[in-house]
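Removed: one protein chain of the complex. Kept in place: all other protein chains.
Chain nomenclature is as follows: A and B, assigned in order of appearance, with residue numbering initiated at 1 for each chain independently.
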Amino acid sequence: MAKIKGSIVVDVEKCKGCEVCMVSCPTGTIAMAKEVNSKGYFNAYPANPDLCIGCASCAIVCPDGVITVFKTKI
Amino acid sequence: MKVVTGLKEIIKPENLAYHRSEVLVDNTLSYCPGCGHGTVHRILAELIEELGLQEKTIGVSPVGCSVLLYHYLDVDIQQAAHGRAPAVATAIKRLLPDRFVFTYQGDGDLAAIGTSETIHACNRGENILIIFVNNGIYGMTGGQMAPTTIPGMKSSTSPLGRDVRTMGNHLKMTDIVATLDGTYFVTRQSVHTPANVRRTKKAMRKAIEYQKLNRGTCFIEIVSNCPSGWKMTPVESNKWMEANMFPYYPLGDLKVPAEEKEKQQKSNNND
Partner (left out) sequence: MEKELRLMKGNEAIAEAAIRAGADGYFSYPITPQSEILEYLMEANPFERTGMVVLQAESEIAAINMVYGGAGCGKKVMTSSSSPGISLKQEGISYIAGAELPCLIVNVARGGPGLGTIQPAQSDYFQSVKGGGHGDYHLIVLAPASVQEMADFVELGFDLAFKYRNPVLILSDGAIGQMMEKVYLKPQKQRSTELLEWATTGKGKREERNIITSLDLDPDGQEDFNHRLQAKYAEIQKNEVRYEEFQCDDADYLLVAYGTSARVCQKSVQIAREHGIKAGLLRPITLFPFPSVRIKELGERVKGILSVEMSCGQMVEDVMLAVGCKVPVKHFGRMGGIVTTPDEVVEQLKTIFSGGK
């Protein structure tokens, strides 16, 4: 059975750590970094990359458009 | 560009599922973290790109948090005096009728100082798109009460909460313009969840396409958050908005063109 796997790319310096992507992610892929970026925000990052299904919910809801999404069939 | 990524083997051009629109200028938005303005900018930019309108778009930015819209969208833009964007857009559209013309306004701009311009542009049925971002507060000037601030809501000029007896009720501009014959499509949406972002984009796409028909004003209100003004985290503010703003500003279409209504009814009957 074909499975969809995704991978997100987060622009660390543009992320403002608002966490809206984290709560929108249906699989728990995203968490906030433990260290701040150069602006002082805890940026989002794919903490559990294996869980990502490339649904792009995070990217769609991100106010700053810092997330790029890739997905493929395995 | 410093990035963090997921599984690297999936990151290939042929696997690209979503990236930010080219119509967004490659810079950092000045909005507060989690502010809905950024999301609305993104949706608008994507639609301008998808519909091939970048060369023909002229936007009008307000006074308010989104005054610097012209730094973020790569289209011709005029910055208008506070509240006057619909008047500015009226002239632009009448003098260059084949361009896609929109205004982008906050609640102070559209529902306080600009009430007259909003109502009269809609009453004349100017063939423009009015995008109204309503977060019930004046963000740019530091969190004062707006005409759309809901009863009981605290702000810097209603520190004990909006008192309806002395400060009036929340002003439902979208409902008012929906009653005017000059408006063609009026809807209220939000952008705080992926599903709502998709719905807003669908509604905005319709509104943009309707402009070619020259049948009147299209008006989209986006109920949004203001984490700074409301003194909450972005996630808290979205939850608060759902629980408290939506009952006063229910989401959905307030006015749909007759042809749309027929289509919807037919598909309802077929179900």
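Heads up, the rule we're going with is that a residue touches a chain if its C-beta (ideal position, glycine included) is under 8 Å from a C-beta of that chain, and two chains touch if they have at least 3 such contacts.
Since the model is a prediction, treat every value here as computed from it, not as a measurement.
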Neighbouring displayed chains - absent chain, whole complex: B
Of B:E9, B:E55 or B:D163, the residue in touch with the unshown chain: B:E55
Chain not shown: contacting residue from B:T39, B:S66, B:T90 or B:T187: B:T90
Chain not shown: contacting residue from B:Q79, B:T141, B:T193 or B:T233: B:Q79
Options B:L47, B:V67 or B:V197, residue touching the unrepresented chain: B:V67
Those residues of subunit B which, in the complete complex, touch the missing chain: 54-58, 60, 67-68, 70, 74-81, 84, 87-92, 94-96, 99, 116-117, 120
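Going forward, only the chains that are shown with their structure count from here on.
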Whole-Å gap between the CA centroids of subunit A and subunit B: 25
Footprint of subunit A on subunit B - complex, ascending: 1-12, 15-21, 24, 28-29, 31-39, 42, 191-194, 197-198, 227, 233-235, 238
Touch list for subunit A against partner subunit B, complex: 5-14, 16-20, 23-24, 29, 33, 37, 41, 43, 45-46, 49-50, 52, 54-57, 59-72
